[in-house]
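With one protein chain held back, the other chains of the complex are shown just where they sit.
Letters A and B name the chains as they come in the text, with residue numbers starting at 1 for each one.
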Amino acid sequence: MTKGRLTRRKFLQSSTMAGLGTAAALRGTSSLITPARAATLEGPVNALTWGGRVIQSQQDDFYKESGVHVNFIGASGNSENLAKIKLGGGSQYDIVGVDALWVPKFYEEGVIEAFDMASWPEYNDMFDQFKNLSIWKVGDKFLAQPWAWSPLVLWYNADKIKTPPTSIKFLWDPELKGRIALTRQQEDVIAWMGVATGAKKPYDMTKDELAAAKDALKRLMPNVLKFPPQEEELVKLAADGSIWVTALSAGGALRIKDAGGPTMKGFLPPEGYIGYFDGDCIVKGAAHKPAALAWMQHRVHAKYVMENFLKYRRPLAYRGPLEVLKREGKADYAHELFYDQPEIISKMVIIGPPPDIGAYVDAFNEVVGS
Amino acid sequence: MFEQARTASVWLRLHGVLIYIFLYAPIVLLVFFSFNKSPSGTLPITGYTLNWYRELGNDYFLLDSFRNSLYVAGIATPLATVIGTLCAFGLVRTQFRLKGLFSSLILMPMVVPGILLGAALLIVLRPILGLPLSIWTAALGHVVVTTPYAVLAVATRLYGYDRRLDAAAADLGASPGRAFWHVTLPLVTPGILAAGLIVFTVSLDTFGVTFFTIGAQGTLPMYIWSQVEMGIRPTVNALGTLFMLGSIAILFCANRLLRRR
Partner (left out) sequence: MSSIAHAAAQRQAARGFRMPWQVFAFLPISALDLVLFVLPMLVMGVASVLVIREFHISLELTGRSYLFFLGSPLYLWILGKSVLLALGVTAACLVLAYPFAIFLTKLPRNAQRTMLVLVILPFWTSYLLRVYAWMTLLGESGLINRGLTSLGLLDEPLRFLLYNNFSVVLVSVYLYLPYAALALYTALERLDLSLVDAAKDLGARPWQVFWHVTLPLTLPGVFASFIFVFIPMVGEYVTPSLVGGARGLMIVNVVVSQVQALRFGIASAMAFVIVALILGLVLALSKAARLERVFGV
């Protein structure tokens, strides 16, 4: 364009760009035209969440579009996160990653706030089960943006365990001495025991149900090799044959195979099984709320969701990758990883904090410590 | 076996070598694994690759956490070492009632579980003192829990110190300040060096206190514990190997330079 001549065209172009830019920034979608740096978005977005929720490529794209940096701070536990934000005040974080039924708890403690998601373009991409997730909603607003979900499947070594199990009680088979491992999440271990002993709500057990679960754990102990603090260790232990049974999310068998391990088969007990869905929440009093919301919209673009699914091999709350896989003729793969069965969510025993977390922790400690 | 000969007996030397092997065997393994093609980061070794090092260059989150760890340790180490050295001098060269109790109390920050002290410290820092959280508050937390190490390291050294050296310096006309700087300090230096090394090392691995007192930043232990779903990729391995090898290189260079004195 020739310098210095303010033509009508130039004026129209620049104002259109500014308008589109602002609109795009407000909507947070990646526009075809590079928008002017929107003055509305102030960063950085501080996200206290788990590994995998903030990926480098997403971050770079978002920065290019909006000029906002996303800061990833590693979280290690729901209760620690809750304690840190509650005791320290929320102003230093904008987003916090929360699991399943912890979300209502975070809300009760006044640590997160509800936000509107229905107007976001990717909203329609969500499975209905998540659109209607009442425990995560306050009126029409959402307390958390759904991300991933999966049942915890009991994977067993098909070479060592020839007959497919028909009941969760197979875990207590004396043949499995020292061949089981579960992650060291006290509430989840006790909840599994609750499922096995027929508790109505494994994460909200009565005193008697809890006692029965504790007893079941006691009887299981000879079969347990260890309770590793990290999930990846379960994969390694299964891969090198130290354990024959473990509970992992949908892609467990594939991960074990990749680590050089044997073929594992999955078992969802008729008595019930635990599952989760997780997401990210807006911290109450977040210093950079608009930017945080923009980031949350950005990161559920179909390509990022696909990237995450292919890496972690467990389903997400969005249909996009499922459709792509079906088109590419990989519907079986999607089915194997439960992606096309979001109905399962209503059948899973959803993880979350029991009303008295301490009781579960005590039950675990008393069995394991003796 | 403990003969105080001028040179070490065969047994002592064997023991020394064995200990070094013991200390470095797992490290050698780690170095090998950083070149291992298998993403599991452990056995079996499926092939050799520089992939993880390349990935490391792109993993800004890991590099940022590592850099933050170095910042925190870098702030905490001089502070803890100086505070600890001063206290050590006080402890070794004075007598007062309840000194035993005081010195034992000084060690107590080492005893309280980090995650709990961190939460309590957070309450002090925020609602009570109203300080914004940052790398500096995390460093302060580190100083609290690592100063006892510095005190002990320097005091250990100071106990064997011959006070006649101070008197000799005074006789030669040195003021207390000069005597301290030119006589005392150089002789205590191995203790101060040991203190600094220990404080730095402990700070790098501290997790509990860090999590609660840091602002919107993450350190390396925090990053590692956040990889719950995927586990640590060999990139962390590559980072560890690089840092260690880099430190060895710096060490040898520094040694060359110092030797000229």
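One rule holds in what follows: a contact is a pair of C-beta atoms (placed from the backbone, for glycine too) under 8 Å apart; a residue touches a chain by one contact, two chains touch by 3 or more.
Keep in mind that this is a model prediction, so the values were computed, not measured.
Although one chain is not drawn, the whole complex shows that of A:V98, A:V224 or A:C281 it is A:V224 that touches it.
Think of the hidden chain as still there; on subunit B it touches residues 1-8, 11-13, 15-16, 19-20, 22-27, 29-30, 33, 41-43, 82-84, 86-87, 89-90, 92-95, 100-101, 103-117, 119-121, 123-124, 128-129, 140-141, 143-144, 147-149, 151-153, 155-157, 159-161, 167, 170-173, 175, 190-191, 193-194, 197-198, 201, 204-205, 220-221, 224, 232, 236-237, 239-241, 243-244, 247-248, 251-252, 255, 259. Residue-level contact of subunit A with the missing chain is found at 77, 79-80, 82-83, 86, 109, 178, 184, 186, 221, 224-229, 233, 240-242, 357-358, 360-361, 364-366, 368-370.
As a convention for this text, only the chains that are shown with their structure count from here on.
Remark: subunit A and subunit B have CA centroids separated by 36 Å (rounded to whole angstrom). Of all the residues in subunit A, the ones that touch subunit B in their complex are 44, 46, 49-52, 54, 56, 59, 71-76, 80, 83-84, 87-89, 92-93, 230-233, 235-236, 239-240, 249, 258-260, 311-312.
Put simply, subunit B touches subunit A in their complex at residues 38-40, 42-44, 46, 58-61, 64-65, 115, 119, 122-123, 125-127, 132-133, 211-212, 215-218, 222-232.
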